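Mind having a look at this structure? Questions to follow.
Note that one protein chain is taken out, while the other chains of the complex remain in position.
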Amino acid sequence: MAIEISEKTIKHEFIDRINELSGQDIYKCFQCGTCGGACPMSGQMEILPRKIMRMLQLGMAEHISELETGWECASCHSCSVNCPRGIDLARVMEAVRLLILRKNINKIEPSRLAEAVVRELPQIALVAGFRKLTS
Amino acid sequence: MSAPKQVATGDRAILPEGAKTIPIYVMGKRYEVPETLTIMKAMEFAGFKFLRGAGCRGGICGACPTVYRKEGDYKLYFGLACQTVVEPNMYLAQIPFYPANRAVYDIEQIEPLADAVHALYPEIFRCVACNNCSKACPMKVEVLDYISAIKQGDLARAAKLSFDCIQCGMCASRCMGELPQYHIAQLVRRLYGKYIQPGAEHLQKRVAQIESGKYDGMLAELQKMSHAELEKIYKEREREPDMVPLGTWMPKDVSHL
Partner (left out) sequence: MKVSYYPGCTLKTKAKHLEDSALASLAALGVEIRELPRWNCCGAVHSLADDDLIHHVAPVRDLIRAKDEGSERLVTLCSMCYNTLARANLLMRNDEVKRKTINDFMTEESDYQGEVEVEHLIPFLRDVIGWDNLRAKIKVPLTGMKIASYYGCTLVRPQNVAIEPVAGKIMNEFVEALGAEPIDFSANTLCCGSYQVLAHPDSVADVVGRIIESASRAGADALILSCPLCEYNLLKKQEELLEKQKIGRRMPVFYFSQLLAMALGLGPESYRPDMSDAASVEFLKSKNFSVESAAVQA
């Protein structure tokens, strides 16, 4: 897939907003891939965190909003504690999610969860999941 | 001059002679209404006619919740229109109905377990403990505490904490997590009443007496009486005096106990 990258396509406002929300400097990332290596969820991830970081640096707002990576994050901070550049990637992923959630868009729908699932899950799973995946 | 005496009692407001009028704002429009009236009476005075948003007029039915602000004050206040006395320059709107998710269930089929409540209302886990619900409650129910109790699985505690709820829906109107607190609490109280709370022994005893026919003869006797006879025994009936200490009074005729 050819992706056009030019000054015209880079969404600087998006980059600023991600930095602001996460309190991180995404330009520090040099794509070493340590984050993906440490990530428990990376086994099933199509696009690894380091690629997301690169796409963020290139201000690819629309592309990122269509990817699943941010939604697969379990906020476990493995990436954050291992990053040689000191970036708290868990915060960056939260910022990526929030830009979507704050438009009143849910990733999962609490009302449509199967009754058996809600009955069985510990409360902390539902509380944590709704906080990270609903608006 | 001393502050005007607020004489409204429930909805039975009596306008004292020469009462002053004060300005209030209903949905943004200014009206001059007599002080001492309740919001509901003041709105009727101003020409509003309640088709919805008025029920018992006695502070119980929960139909007339009203949200208002006071002059120069950022805070939101909540009250029942039939109970709250107007103040000068209050800005108010009635919220007779607020959309809130209400689950469908068959009380006969549902177990009195927290899991069952959670499954019907999973959004309860979206609570962020902001406490706006408790602040909005015109009945001063600790809404956050009962929601917490339900999340913790303590249905009995939640039923007791929510006992004063009148289902007005103000909690839901202010909820960041979009919870229908009052509907969840109603389900919990239903479960508590049906399955958890021990039945009142004296009531069970009396029901058994009725079912065994103990009062059939007495009722048959009453049915045979004329209107005049009924009126006479009604007027002569023995009454428990007001404020008598519990357990100290007994009727002279104990044949029906």
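Each chain gets a letter, A and B, in the order it is written, and its residues are counted from 1.
FYI, a residue touches a chain if its C-beta (ideal position, glycine included) is under 8 Å from a C-beta of that chain, and two chains touch if they have at least 3 such contacts.
For clarity, every value in this text was computed on a predicted model and none was experimentally measured.
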Touch criterion as defined above, residue of A:5, A:76 or A:105 at the omitted chain: A:76
Footprint left on subunit A by the chain that the document does not show: 20-23, 40-41, 43-44, 71-72, 74-78, 80-81, 88, 90-91, 94-95, 98, 107-108, 113, 117, 120-129, 131-133
Footprint left on subunit B by the chain that the document does not show: 114-115, 125, 127-131, 134-135, 144-145, 147-148, 151-154, 176
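The criterion applied here is as follows: only the chains that are shown with their structure count from here on.
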Subunit A and subunit B, separation of their C-alpha mean positions in angstrom: 46
Contacting residues of subunit B [partner subunit A, same complex]: 101, 115-116, 118-119, 122-123, 125-126, 128, 151
For the subunit A and subunit B complex, residues of the former touching the latter: 110-111, 113, 115, 118-119, 123, 126-127, 130-131, 134
